[in-house]
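The complex appears here minus one protein chain, its other protein chains still in place.
And then chain A:
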Amino acid sequence: MLQVVKSIRIYPFTRRGVVNIRWYSDDETSDDERKKKAKNEVSKKNSDEALKRLNALLQNMSTTKSQPIDMVTAKNMRQRAIEDKEKAEKEATDLKSVTQKIAKKIGGDTQKTEAELLSVLLGTSEQKPKLNEIIGGLKVESERPVSISRAQMVKNALKQHEKPRRPRETAFSAKPRERTEKKGFVNFFDATPLNIFTQPATNVPDSLQTWSKLEEREIKLAVTHPPRNYFEKMILWTEQGKIWKFPIDNEQGMDVEKATDFTEHVMLEMHLEGWCPTRGPIRHFMELVCVGLGKNNFLSAQEKKDHIMWYKEYFESKKDVLEELLTLGDVVEEQKQIES
């Protein structure tokens, strides 16, 4: 069981002091039970121990000064002031009798305790910092004397009202607690391993290619932020394929053309092999077509080939007409020769 003097309230104006003693037990008990136990404890007058603990606590506890928080509106403030005054008058008793009471409550060497308390209160009833020094770690809840101006009271009340709101609860928001871990305590790579894996890890490519592509894309987009200058913007556009790649190459993206040799562009007669007559007007015409295509730099090699093949198809479809015409032409030529 741990016994803690939670707070000593000192009302400087009324010269009335109250010691709140709170009992903490190891097991979880409700407040009521705690109070009962506390009473029992007092009745036992386990005085010496109590005094020792009080002194120890006085030395150890950290100092915090807090004032009771009151929500005060301006209007009822005045009324409260009057009430306080009456109350204070009613309750005003001799400081000595109060200290006696406290000393009795604490028990032990009552006279000594009383003397100590008195010296503290009499010496410093108006000087709080000094009082705090003496009482050390105990929480001192002090109420301001009623005689201070109303404006001052309003100000104080508002001050308390405007206490800093605690920052919104976040994942790790917590009051600073006692530090249980020293700095540099955690050693990440010196714990006992699980000893499941023994082989060094090897990098196996993902069997699901589409999935891994999608994942890569998402990871890349996670670090693609709005560009911070024009060059970054250009980088982004380059990656999206919207602008020329550096260094500038005006044949960029013409991959098929890069793979084809210039001879395929220029030497087109080979496509005439097999279907074109070796002599005559068609041959003559097709040779001219090949020369023309060989000089054309707007068509790809494949397109040129297709162009020639189109003529092939054309001539084949017109075969009947052509044959008729050609034989006719031959006859006419022969006749001319005979005539001459």
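Heads up, the rule we're going with is that a contact is a pair of C-beta atoms (placed from the backbone, for glycine too) under 8 Å apart; a residue touches a chain by one contact, two chains touch by 3 or more; residues count from 1.
Going forward, contacts and distances are computed from a predicted model.
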| item | value |
| --- | --- |
| Hidden subunit of the complex - UniProt protein name among "Superoxide dismutase", "Proteasome subunit beta type-1", "Phosphatidylinositol glycan anchor biosynthesis class U protein" or "Small ribosomal subunit protein mS39" | "Small ribosomal subunit protein mS39" |
| Residue of A:214, A:299 or A:321 in touch with the missing chain, whole complex considered | A:214 |
| In chain A, positions touching the absent partner | 73-75, 78, 150-151, 154, 158, 162, 164-165, 167-168, 170-174, 176-204, 206-211, 214-215, 217-236, 238-242, 245-247, 253-254 |
